[in-house]
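One structure, pasted below without further comment.
Note that this complex is displayed minus one protein chain, with the remaining chains in position.
Note that the chains are named A and B in the order they appear, and that numbering of residues resets to 1 at the start of each chain.
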Amino acid sequence: MIQTLAFYLFAAMVIASAALTILARNPVHSVMWLISSFFNAAGLMIIIGAEFIAMLLVIVYVGAVAVLFLFIVMMLNIDFAELRAGFMKNFPVGIAIALVLLAELVLGIGAYRAGALELGVPDGSAAPILGASNIENIGALMYGRYLFLFETAGLILLVAMIGAIVLTHREQRAPRGHQNIAKQIARQPEDAIVNTKPEVGKGVQL
Amino acid sequence: MTAFFQSLGMTYEWAWFTSTIAGILLIALPLMLAVAMIIYVDRKIWAAMALRKGPNVVGPFGLLQSFADGLKVFLQETIIPSAANKGLFLLAPIITFTVALLAWAVIPFNSGAVLADINVGLLYILAVSSLGVYGVVISGWASNSKYPFFSAMRAAAQMISYEVSIGFTLVCVVLWAGTFNMNGIVLAQQGHGLGFVNGFFFNPLLFPMWVVFLISALAETARAPFDLTEAESELVAGYQTEYSSMSFALFWLGEYANVLLMCTLNAVLFFGGWLPPVEWSLLYYVPGWLWLFIKIFFFFFVFSWIKATVPRFRYDQLMRLGWKIFLPLSLLFVVLISGWLMLTRYGV
Partner (left out) sequence: MRVSPLVDLSQYLPILIFLVIAAGLSAAFVFLPMGVAHLTGAHNPNAEKLSEYECGFPAFEDPRSQFDVRFYLLAMLFIIFDLEAAFLFPWAVSLDLTGWPGWITMMVFLFELAIGLAYAWKKGALEWE
């Protein structure tokens, strides 16, 4: 009973937050609603028993991706009026994309219903190991059966990293006099201080 | 606890519900009390190290100082700057404090004494603490003022930088413990060192990771020497500059609750949590929660000690430490520890 209630609570919140994400006028509010929608999606994941995926959703999407969105939206100093002016100009394109996506959805579900697609025939090789937790099962599958796909994911991450650096990194202005921290820490009082007792009127030879 | 309420004649559901609520209050209320006291302790330690007396006027030895401060801010006017974004301005302290409380749900206080005994307890803590950055960023942006905004940017960059190395050190702990369950991690440390020392810190491969974790914890909670977010000579009071009254106090409460959480994580992940320091049957007569509290207090003392003695980092030094030293180092130790475990435990 509680599970059903929780499901409807989370599901309603996901849809409402997603709607508010695109309806909010202030982009920062949009990001906040997006975060709320991620969060409730994590709740839904827990209800179907995917606790690891739920935690990842919060760690990666809420904790990392949304932070980047927030950075961008907060700091680009977006002119709201200008944005709204662009809205009418791009309206037909937006509608066209929405229609294409809708057609894809309809086609996909239609094909699935008509039985034209074979979605993952269970052959027992990916059956969960009973007694092991969710996360161990995912690990056993990903690093056993699907390890080449996993390596591909690693390559994609590498490309993403290099791409991000190439696109955003600008050559530095002349760097400040370089500091060698290891050298600074290794410096001892003996290297820096000399105790002398000069005679009167003689001065010190440095 | 459910059984106790059932014996009072409740049905199972109600007994469960009542015991859960009681458990939550047993965590949240003492935590707030502990935060009030720990602020006092912090000031006392700091004062003692500077040869001052610290708070000593309100109540015996100044013990009631934090409560007097609390009452004062409670009765103050809440100022919302006219240029601020009102909704987000008030939301920021709520997020900070909620998140600071929420992480405590999976901390084991004694054998089996944990509110939510989930399989992915450590990931839950990582998830919740990654939300902490929002309270800071939103307060800085919503204030619509220069200093809070700069401070929020610094804080956000600093927090996400050190979250990376915290993530890798946690992987090292999990590799050795073989589970994400907090109780499981504590139990895996039983007799870890030479069969009688309880705690992963004794392990020569995990000890460097503990050092990395401790320093990253300081940076993550923006404690000195990493308190660049509120470097008062540059940024007034950081992202809290525009706040007043209880909204201001909530940032403080949340900050200290986070510091306590990091001390607790040090104790639970590397120092055996509620286990006594060494395996000796006499020590088990002391209740487990007391051992945990002693360890938490010890780490808090270390935090205060560092705050009193170490000068503040410069921002480029901070970033260098996080990305160029801790990140490669913790990656290297993931490789070393997993390789060692493959050779000795799994691979044979």
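One rule holds in what follows: contacts are C-beta pairs under 8 Å (C-beta built on N, C-alpha and C of every residue); 3 or more make two chains touch, one makes a residue touch a chain.
Bear in mind the structure is a predicted one, so any value in this text is a computation, not a measurement.
Set against the missing chain, the residues A:93, A:114, A:155 or A:182 yield one that touches it, A:155. Screening B:6, B:56 or B:76 for touch with the missing chain picks out B:76. For the chain left out of this panel, the touching residue among B:116, B:294 or B:310 is B:116. Of the options B:153, B:186, B:206 or B:275, the residue whose C-beta touches the omitted chain is B:153. In the full complex, chain A makes contact with the omitted chain through residues 2-3, 6, 43, 46-47, 49-52, 56, 59-60, 63-65, 67-68, 71-72, 74-77, 128-140, 142-144, 147, 150-151, 153-155, 157-158, 160-162, 164-165, 168-170, 172, 175-176. By the touch rule set out above, chain B reaches the unshown chain at residues 20-21, 23-25, 27-28, 73-84, 90, 93-94, 97-98, 101-102, 105, 115-119, 123-124, 141, 143-147, 149, 153, 156-157, 160-161, 163-164, 167-168, 171, 174-175, 178-180, 184, 236, 241-242, 245-247, 249-250, 315-316, 319-320, 323-324, 327-328, 331, 334-335, 338-339, 341-342, 345-347.
Assume only the chains that are shown with their structure count from here on.
The geometric centre of chain A is 23 Å away from that of chain B, both derived from CA atoms. Interface residues of chain B, counted against chain A in their complex, comprise 85, 87-88, 91, 118-120, 123-124, 126-128, 130-131, 133-134, 137-138, 141, 153, 156, 160, 163, 179-180, 317, 320. By the touch criterion given at the top, residues 26, 28-29, 32, 35, 51-52, 55-56, 58-59, 62-64, 67, 70-71, 74-75, 133-135, 181 of chain A touch chain B in their complex.
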